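Below: the structure, in structure tokens.
One protein chain is absent from this view; the other protein chains keep their places.
For reference, chains read A and B in written order, and residue numbers begin at 1 within each chain.
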Amino acid sequence: MNINPEILESGEMSQSTKLTAGLDMERRGTIFRRLMRDRAALFGFIIVLIFVTLAVLAPLIAPHNPAAQHLNERLVSPNLTFPLGTDHLGRCQLSRLLFGAQISLGSAIIASLMALGIGVCVGVLTGYFGGWVDTILMRIVDLILAFPLLVLALAITGIIGISMISVLIGIVSVWWASYARIVRSLVLSVRERPFIEAARATGASPFKIITRHVLPNVITPVIVLATLEMGNLILAVAGLSFLNLGVQSPTPEWGAMLNEGRLFLRRAPQLMIYPGLMISLTVLGFNLLGDGLRDALDPRQR
Amino acid sequence: MKRYVFIRILSIIPLWLGISILAFVLSNFAPGDPATVIAHRLFDAPPSEEQIAAIRREYHLDDPLPVRYARWLALAVQGDLGISFRTKEPVLKELTTHFPATLQIAFLALIIALIIALPLGVLSAVRHRSWLDHTARVGALIGASLPSYWLGYLLILLFAVALGWLPVAGCESATGAILPSITLSIGMAATLTRLTRSSLLEILGEDFIRTARAKGLAERVVICRHALKGALIPVLTMTGIAFGHLLGGAVIVEGIFAWQGIGFLLVNSIYDRDYPMIQGFVLFMGLIFTLLSLVVDLLYLWLDPRIRFAKERYTGL
Partner (left out) sequence: MLNYVNYQCKLFLLLIGLSLCLIFVACGGNKRTGTDTELIIGTRADDYVIEPLKSRLGMYPLNTQICESLVRITADYGIEPLLATRWERRGNTWRFFLRPGVVFSSGQPLTSEAVKYTFERMVKGDAPGVYQHTYIGEASIQIIDDLTVDITPVRENMRLLEQLGHSNYSIIAPGSEPAVEPICTGPFKLAEYRRGEFIAVERNESYWGQLPALKRLTFRFLPDDATRVLALEAGEVGMILDVPREQAAQLREQSNMRVVEAPVGRVATILLNIHGQTPYDLLANKDVRRALAMAIDRRALIEKVWEGNGEMIATIGPRAMLGDYASLVKGVPHNPQQAAQILDRAGWQTGSDGVRVRDGRRLSLTLIAWADFDKATLEFIQAQLAAIGMEIRIVKSPDTASYQARIESGEFDLDLEGPNQNDANPIFLPALRFYSKSSGKTVRYFAPGNLFDEIIEAGLVANDRDQVMRRSAEAQRLLVDEETTVVPLAGLKRIYAMNDKIGDFTLHPSLLNQRWDTISIKR
């Protein structure tokens, strides 16, 4: 779910204000404790942790080389040698899923970090300084947000060419906008606080004010936001790969594996089921975690 | 207030202009010399050097970028978005013939999502923390996590092949719209359920509700008469935005079901490097979405009296 900036702007008590309000009243420790007590969020955290660990440890735990083709054992059901069976070229599904996690998760995380980086910079700049920089950048943001993100990312990727890099470029060049929007409104609400006024009165440079006072107050909600959006990013990366716009053979990737599994829908449905399941579980994990983080910041929301 | 509305409507124009620039610039990221690319697509046999040079002259590809943009824009405003490389038909014609199909499944998906989400969200909030609430929340979370491309094939497998109730694909049969719509609706139903629930919960916690309860009004009245209206406002606005996203998300779903909508058109255009089509698509959809968000904004304004007052004081956007 894309957090809709329109709702934020239009007068309903701003979610961002709630988030920063929450920060005034609690310290980080309490938030963490509240998070841990939320079973759903904990569950989500564990799921995410498991998948990230699997992705990182893939080279160590995968039973086979994901590109190795065992042509005499094509499309076998799970057995001792191949715990999740093999695909149409006799490649071990489990190994491919594990290495695929590296690509699917890794790309989504990289895209998230890059989009966040750009989004936070732009959001802080426009929120704090305002003026014509604000107007121009926000118009660009409006422009990008005038589209469903996936469509624009698709168009950009399609034009640049087929590779994982272009998928990343396509996604990042579109996703930063929604982050920028929200960071900007967060910065705006923080800017009017008394302690910021005080800092300015003492003649501190804008750079110092931003790094010492604004950013720390904005970081936590941003993390929540990033977590909530991770699910969408994973779906987007897998979606573009599903459309054959992503990885190069023989690199495995969950979305691409879904596409390959299509043709064996009847004979070997597990080729479609496992990658889809992986994607769903990972996205679920991030959604649960993100929800939990958001609730932990504002206990009234439960 | 009137001034705000006026300004809001006017602000569409620079947005549209910006979208047109985006759409135009997009195709300039394409690799390769544009004249060669166009020549390849237009002629069936590999083009000669003279043909490529002729294309360069005809399309004024040597002119500076702003000039080319102005020319393209002038044509676009008159409805001439160029000719599709792939089908050799006018781009605008292709877009307008395929759009209704996407609208059809998007509307259907919206309705299905609302039918699921509204009752579920309301009941879930009302019976807070009950088993129904928990089930609904879990269901919504799962629904939001499923990739549509996966779900689509699973549904085909179940309903079309195993049960034979519904047709597999295509526009031919009357019931062909059902499966794509259901696939599209699930994600949105999930989001709307959660939003309805949280929005209603928030309103229920407000003071005026406590007052109403203290007055001794029946619970049902409290909820239906007072709480629901306020709670539905963010839901309605979210619906508007989400509908726009549905139109876009249909891209993948249309591919699976061979549904002749604009998403299907876009994907094929990307595969075929049909730049005029991609450009035209971005422009077309951009215009539609900005219109949609304008309508939603105005709707929101009209529905929630609080904002009307707030906006009066807040003239600097």
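FYI, a contact is a pair of C-beta atoms (placed from the backbone, for glycine too) under 8 Å apart; a residue touches a chain by one contact, two chains touch by 3 or more.
Quantities reported herein were computed from a predicted structural model and do not represent experimental measurements.
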| item | value |
| --- | --- |
| Candidate in contact with the missing chain, chosen from B:W72, B:F85 or B:Y300 | B:F85 |
| Residues of chain B (touch criterion as defined above) contacting the omitted chain | 32, 36-37, 40-41, 44-46, 85, 87-89, 100-101, 104, 107-108, 111-112, 114-115, 153, 156, 160-161, 164, 167-178, 218, 220-221, 224-225, 255-260, 271-273 |
| Chain A, residues in touch with the chain not shown (by the definition above) | 67-69, 71-72, 74, 88-90, 162, 244, 248-250, 260, 262-267 |
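To be clear about the criterion, only the chains that are shown with their structure count from here on.
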| item | value |
| --- | --- |
| Residues of chain B touching chain A in the complex | 14-15, 18-19, 22, 26-27, 29-31, 141-142, 144-150, 153-154, 156-157, 161, 191, 194, 198, 202, 205, 233-234, 237-238, 241, 244-245, 247-249, 251-252, 255, 263, 266-267, 269-271, 273, 275, 278, 281-282, 285-286, 289-290, 293, 296-297, 300-301, 304, 306-307, 310-311 |
| Complex contact set, residues of chain A against chain B | 1-2, 4, 6-7, 10-12, 139-140, 142-143, 146-152, 154-161, 231, 235, 238-239, 242-245, 255, 258, 262, 265-266, 269, 272, 275-276, 279-281, 283-284, 287-288, 291, 300-301 |
